[in-house]
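Worksheet: one structure, shown below.
As you look at this complex, bear in mind that one protein chain is not there, while each of the others sits in place.
By letter and in written order, the chains are A, B and C; residue numbering begins at 1 in each of them.
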Amino acid sequence: MASNSFGNVFRVTTWGESHGPAIGAIIDGCPAGVEIDALEINAELALRAPGKSDYTSARKENDQIQILSGVFEGKTTGAPICLLILNQDANSSHYGPIKDLLRPGHANFTYLEKYGIYDHQGGGRASARETTARVAAGAIAKKFLAFFNIEVAAYIKQIGPIISHPKYDSVLQLKNMTYQNPVHCPDSDAAHEMVVLLDQVKAEGDSLGGIIEFIAINLPTGLGDPVYEKLEAKLAHAMMSLPACKGFEIGNGFACVTLKGSENNDLFIHEQERVKTSTNYSGGTLGGISNGMPITGRVAFKPTSSIRKAQQTLNLNKETETLQLPSGSRHDPCVAIRAVVIVEAMLALVLTDALLLNRCAKL
Amino acid sequence: MASNSFGNVFRVTTWGESHGPAIGAIIDGCPAGVEIDALEINAELALRAPGKSDYTSARKENDQIQILSGVFEGKTTGAPICLLILNQDANSSHYGPIKDLLRPGHANFTYLEKYGIYDHQGGGRASARETTARVAAGAIAKKFLAFFNIEVAAYIKQIGPIISHPKYDSVLQLKNMTYQNPVHCPDSDAAHEMVVLLDQVKAEGDSLGGIIEFIAINLPTGLGDPVYEKLEAKLAHAMMSLPACKGFEIGNGFACVTLKGSENNDLFIHEQERVKTSTNYSGGTLGGISNGMPITGRVAFKPTSSIRKAQQTLNLNKETETLQLPSGSRHDPCVAIRAVVIVEAMLALVLTDALLLNRCAKL
Amino acid sequence: MASNSFGNVFRVTTWGESHGPAIGAIIDGCPAGVEIDALEINAELALRAPGKSDYTSARKENDQIQILSGVFEGKTTGAPICLLILNQDANSSHYGPIKDLLRPGHANFTYLEKYGIYDHQGGGRASARETTARVAAGAIAKKFLAFFNIEVAAYIKQIGPIISHPKYDSVLQLKNMTYQNPVHCPDSDAAHEMVVLLDQVKAEGDSLGGIIEFIAINLPTGLGDPVYEKLEAKLAHAMMSLPACKGFEIGNGFACVTLKGSENNDLFIHEQERVKTSTNYSGGTLGGISNGMPITGRVAFKPTSSIRKAQQTLNLNKETETLQLPSGSRHDPCVAIRAVVIVEAMLALVLTDALLLNRCAKL
Partner (left out) sequence: MASNSFGNVFRVTTWGESHGPAIGAIIDGCPAGVEIDALEINAELALRAPGKSDYTSARKENDQIQILSGVFEGKTTGAPICLLILNQDANSSHYGPIKDLLRPGHANFTYLEKYGIYDHQGGGRASARETTARVAAGAIAKKFLAFFNIEVAAYIKQIGPIISHPKYDSVLQLKNMTYQNPVHCPDSDAAHEMVVLLDQVKAEGDSLGGIIEFIAINLPTGLGDPVYEKLEAKLAHAMMSLPACKGFEIGNGFACVTLKGSENNDLFIHEQERVKTSTNYSGGTLGGISNGMPITGRVAFKPTSSIRKAQQTLNLNKETETLQLPSGSRHDPCVAIRAVVIVEAMLALVLTDALLLNRCAKL
């Protein structure tokens, strides 16, 4: 219900198709008094934009936000914030020849089954273009969080078989390193290997999957709610709602399975007048509620479904055909790269909502 | 908001503490006309009950459902269904000696931080006892799904390092094999190894993690919604809301990362008058909407936090103390085992809600 | 969706049929730390109970609340509060003879049309019995409001053509006068006239309608939200959800129509260091948000549909029949009387929810 909205108090609604005139987001429930600057939002959008390197789609999206409501004299007023982004360089001519083919790994088949109608131009709502609106909304959430000194970050942990092991002293440094290279990986050695591999896979007309790690620091205790609205459940929902996302884990995640309880339990310690844990295998929550340690986890993205390699498929009459994407069609060899700032955005949205809801926990 | 409720149209609200007089669930939005039999619900509860083998908690829960509303002459009426389960054999005396200690891996610290109050008897809402109510609600969802011939199943895929590889011809057979052994694993060789390992770990006063695989078959196309309410996002939310759950994946999940797009894409084929895919790496959804193939995925559970082994921790005054659980305290060596039927229940709840919502997709 | 729940943060879910084993309410989102005493809730239930005078149904409901969860050592813990009330003296034998008749003014026709099934015993969910659970939940909301010194009250403003004009110095005094007489009207002269009229109507086997006026004082400014969640919209929703309710107005309501703007505008004045208005025609809100003045309004209830007088109707085969309620059937001659404490409860629920939500308005 209301499948284009996310969040409870801080509620984001996105709209727009990848090849329509515009896309956008409405943010309802942003507290009054948050300082908003269109340039800051544009800077976030630039981190998501394709066309900047060889490893993202060649579509050029120099996205510029228009703030149509909810901000007065540079501050939010409590009214819904309408963010509009015009679609540029949306070339739907590539989709004509393939519009009657079911595209492997794509949603055109399921949309057609569900709605009986399909906007075949560029993926419609299923396109990664939709995530631009999430990044814009996330930029506002980040401003809210910054007021409380909370910082969020994400980076490429893995592409194909190559795993990164970044070294950093602060989240700020981590972020700087992340966006310094075209694969958004803060481990320069791994980044180099990734670039080499991506060049090769791209040449084959193929694609690779990736894993993004996220982190949030300086959170108060108490965020998240028991039972069905655990912080990790909301995070999982947020991340798994991203196109191409296939897995989510909090803390050490699936790796906890081969540990014993005595190894996996984080022990409480007293440090700098605060209760902390000696390790953070849990990823910053206990019973679904933040314990004050960093929130960490990982998100898996499948290899891009749109590949230049020919694939056998069906047409709308259920007859076998070969799908050969037009040579000029523009697709990322690894969607995870551009998803880094999107994961950051979803993390910021979840934490903002949880922070606001937590104000209602006590008398 | 309303953190004890789950679902949109088919909405479940659970309540009750593990050591209070009773627990229960309200199901609002169950369509009228579903046949309900208390014995069937009790049979599901029995699959979750501890005290049946050496590998689950020794607490005896011979749970019997009381249906207090919403059913008339054996059928649902459209009114909210109140399911009540009395707590039996709830021995909170064990908790007295440790009530002032922060328990590693537990929620008493975070609840105390969030609410300023903590019901120290047996875990309160954070206890796995709460999931009994989910199983009861899930039993009703399964009855709804059965009307449409949809079947759900789950089983132990892994405990510690031991991975199972069950062979089965039908989901019915899979279910039968699953509940035939004390570790709920349908691969008898793996099950045997798991039993040996659990005996050893239990003797050490320690615990192990596990992975549950789930499957749903005979689904129509069209379940789930674009963008924020993708079927896999709802499933992730559902599963990550379970106690001790640390990870979720749909289809091949994290494993997709090391595949190329040409390997990972499921190709469309025409079979028995229907559109199918030659493989099912996606796990039954495309763009968040069911494609008619089986829904499959996995859920990771951490090793039980409550272990007999002594652990260093803090008391409420932030002073270091040793936590030594009383010898008679009752805890599962591997929480994943009893979570099998709970995962089934959550799967049924998500699919029922999606099936109802899908009725609104077209004119 | 979730039609048996009310409220956003402070969310009440009720369940149970009038002639089933029990009814109850779950309150999710009550902040931790509210002092709860079952005796206080029972005292509220007693104000709603029938069987106390000649002017309410003869069914005896000596309702006693059972608190099954969410309260620990006398205070709420933040967990859902389960309130259970056993049904007593529920005599469904009267309903046998009329179970195949469409009852004028009743919901059995529409329930049957909607659900295809109808629990013909005593009205099911459409019975006023359901409102007992609202009163219980409202009693907890009142405890929350009392912490902030907010008081709510309601009383009979009108029965049939008789209008009351109570004189009171405080809301406390008003409440005392209200519950001193069997018609819950704080104007003793009007109350006397109402009693005489009700005796006469009852003797005729007929019934009367009534109007309840409500008031809340000591509210902070800022409760309620712009546009679709205006405080008066939530109040209207709350009141119009009561059985037999046909109209709602805030402030001077429909009477404002014949005033001019210059007469109807409340002028701002400065008094005791606070901004007030010289009159309160608006009923305490401006633009849907509380302005600190008393919240006031009125709710209209139709004459009881169940009357002893014979009425022509149809049976389930659409054949004309005469409906003659059994002589022993028990119905209020004026449902508004017992609705006084229910209106208070709904007022308390709306204000509690608005007070909690308002915590999220500013940075």
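Methods note: a residue touches a chain if its C-beta (ideal position, glycine included) is under 8 Å from a C-beta of that chain, and two chains touch if they have at least 3 such contacts.
Fair warning: this is a prediction, and the values are worked out from it, not measured in the lab.
For the chain missing from the display, the contacting residue among C:S18, C:N87, C:T132 or C:N358 is C:N358, taking the whole complex into account. When the full complex is taken into account, the listed residue touching the unshown chain is B:F144, out of B:W15, B:F72, B:Y115 or B:F144. Those residues of chain B that touch the chain absent from the view are 1, 9, 29, 31-34, 78-79, 144, 147, 226, 356-357, 359-363. Those residues of chain C that touch the chain absent from the view are 1-6, 8-9, 14, 102, 104-107, 109-111, 113-116, 125-126, 130, 158-161, 201, 204, 206-211, 221-222, 225-230, 232-241, 243, 245-254, 256-270, 275, 277, 282-283, 285-292, 300-307, 309, 311-314, 318-320, 357-358, 361-362.
Think of the hidden chain as still there; on chain A it touches residues 1-5, 8-9, 11, 13-17, 20-24, 26, 28-29, 32-33, 66, 68-70, 72, 75-82, 111, 114-119, 124-125.
Following the convention adopted for this analysis, only the chains that are shown with their structure count from here on.
Chain A and chain B have Cα centroids separated by 27 Å. With centres defined as mean CA coordinates, chain C is found 39 Å away from chain B.
Each chain gets one centre point, the mean of its Cα atoms, and the points for chain A and chain C are 46 Å apart.
Touching two or more other chains at once are residues 1-5, 8-9, 14, 111, 114-116, 125 of chain B.
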